[in-house]
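Missing here: one protein chain of the complex. Every other protein chain is in place.
Our next item is subunit A:
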Amino acid sequence: MASRNSDVASPTRRGVIALGAGAALGLGRATSGFAQARPPAGPRGQVVAGISQEPTVFNPLMPGSEVDQGVWWQVFSPLWYIDPQGKLVADLAREVPSLGNGGLSADGLVWKVKLRSDAKWHDGTPFTAEDVKYTLDLINNPGFRVRNRVGHGLVRDISIVAPDEIHWRMESPYSPYLSILALTFIVPRHILEKASDPNTAPFNSAPVGTGPFRWGERVAGDHILLQANPAYHGQGPHLERVVFKYIPDLTMLYTQFRTGQVDYLGLSGISAHFVREAQGLRGRKVSLSPTAFVEHIALNLEYGPFTEKAVREALYLAMNKQARIDALYYGLPVPTESFLPQQSWAYADTLPVHRHDPAKAKALLDAAGWVRGSDGIRAKGGVRLEFTNSTTVGNPGREQSQQLLAQDWQAVGAAMRISNMPAAVIWGEFWQKSKFQSVMVGSNFMQGSDPDVTPRFSSKAIPAKGGSGLNTCQFQNAEVDTLLAQGATQFDQAARKATYGRIQQIIRDDLALLPIYQTVMAEGLKDGLQGFASNINCSSNCWNMRSWYWAS
């Protein structure tokens, strides 16, 4: 039922046209055009999804990348998921627990989850509350190599009330747990409990789930084949097979999309310089899908000049964002002011819009006492307005972007030196322990799809100061700390939106980071492929492959 809701919520354009035509004609039965836009009666055909990274992790609780998650969405099911509009939709649960339906106690401490009783594992075993309990227990098992325990670590006193109902208590209220559970796939107790070590269980290479597709085969280094699950508890699947084809080279991936060997090119997307050509290909369509990644300049706020707000503001004003977007990324990314994607329900759309204004930048620096030296670089109290900017070696877009940035800032008297490093070096201690001065990076700030940014902006989340988190910019703000604590315990979405709106405002005003743009991914599909729906709230746009089908 859950997926049916989602299909209604995001009908295809062709579907809408067909529905309209059918209604206008007053036809009781479908016309041929109408029939084309409808999914087939049973699973039919296959889709080859081309991806540039190989999925290798099939236990959905272990550390995996986005490509792995693309496979998890087919084989497994969460209790509920978040649809493209940001709405929680029940999947293995009968309903999403809320204050309104009594699933959540008023203090947010007691959770009561009612489960479907018609869901089955791929081997025919019925899905029950025991599986949910086992999954939560496994996540908290110290010997298990779980991805993370954020939220799960607060779960206490799990009790199975009935085969289709489970209750637990939270150590403290934590509203992002709803979103975290939307990305937590349930694993089968009856299979995994027999393994001596869940880290090396045979299940990890031949998973059994409750999802719309069953595990078929994996040819390592080449592809993964999934077969339709005829006993799936939701609507679909409409495809007989789904193939995840690994093609490491992006140019070759696009070539195979062009030659028709690949039906859907996603996850890594079409390289920006091929997008215009791809849009003109006959029999292909391109979907420009926003992602949750925000490209920005991360400043080490404890590094000399960056401690001063006037400097950060001047650098932001001197930055020509749009030129960079147009010249290097063919105009695809969307300029942004927030760390949250614009599709998030918590996105604040009232933030001040950036202007490229070098004159104002110079005036700000002059007023703050930064005086130009003989070489044109400003200094104040013996400190030169000079810093390094680092990014990953071998990323041509970012490397060219750095060149433009250095020119922009040179013009206002700031010297930016480029100091790039291999990914393994830059994202190690250099980044984690805040040894950088400034870094050009794209980050997804959200916790799953929740706007809780405690690990990013809490003063207790600075690894360089012994904190546990990702606040590598060393941002500290008492009001933000209070708001973060407040937001994590609020269960009303409107109230939370206000809380996170205020946080976005403070981060933007303070320029704790210099936001550039929200990344947009160009995904390619064959014309006849229906049902694709980009969803920023899921880790992969393959989230609803159960609803995909061929038009004819």
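Throughout what follows, contacts are C-beta pairs under 8 Å (C-beta built on N, C-alpha and C of every residue); 3 or more make two chains touch, one makes a residue touch a chain; residues count from 1.
The rule is simple: contacts and distances are computed from a predicted model.
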| item | value |
| --- | --- |
| Undepicted complex member, UniProt protein name, chosen from "Ribosome-associated ATPase/putative transporter RbbA", "Peptide/nickel transport system permease protein", "3-isopropylmalate dehydratase small subunit" or "NADH-ubiquinone oxidoreductase chain 5" | "Peptide/nickel transport system permease protein" |
| Contact residue for the chain not shown (choose from A:105, A:140, A:235 or A:255) | A:255 |
| Full-complex contact with the absent chain, from A:102, A:163, A:369 or A:428 | A:428 |
| Contact residue for the chain not shown (choose from A:63, A:102 or A:376) | A:63 |
| Of A:289, A:447, A:504 or A:519, the one touching the omitted chain in the full complex | A:447 |
| Absent-chain interface as seen on subunit A, which is shown | 46, 48, 54, 56-58, 63, 65, 143, 145, 147-150, 199-200, 204-205, 219-223, 225, 241, 243, 245-249, 251-252, 255-256, 258-259, 261, 422-425, 427-428, 431-432, 441, 443-448, 455-456, 463, 468-470 |
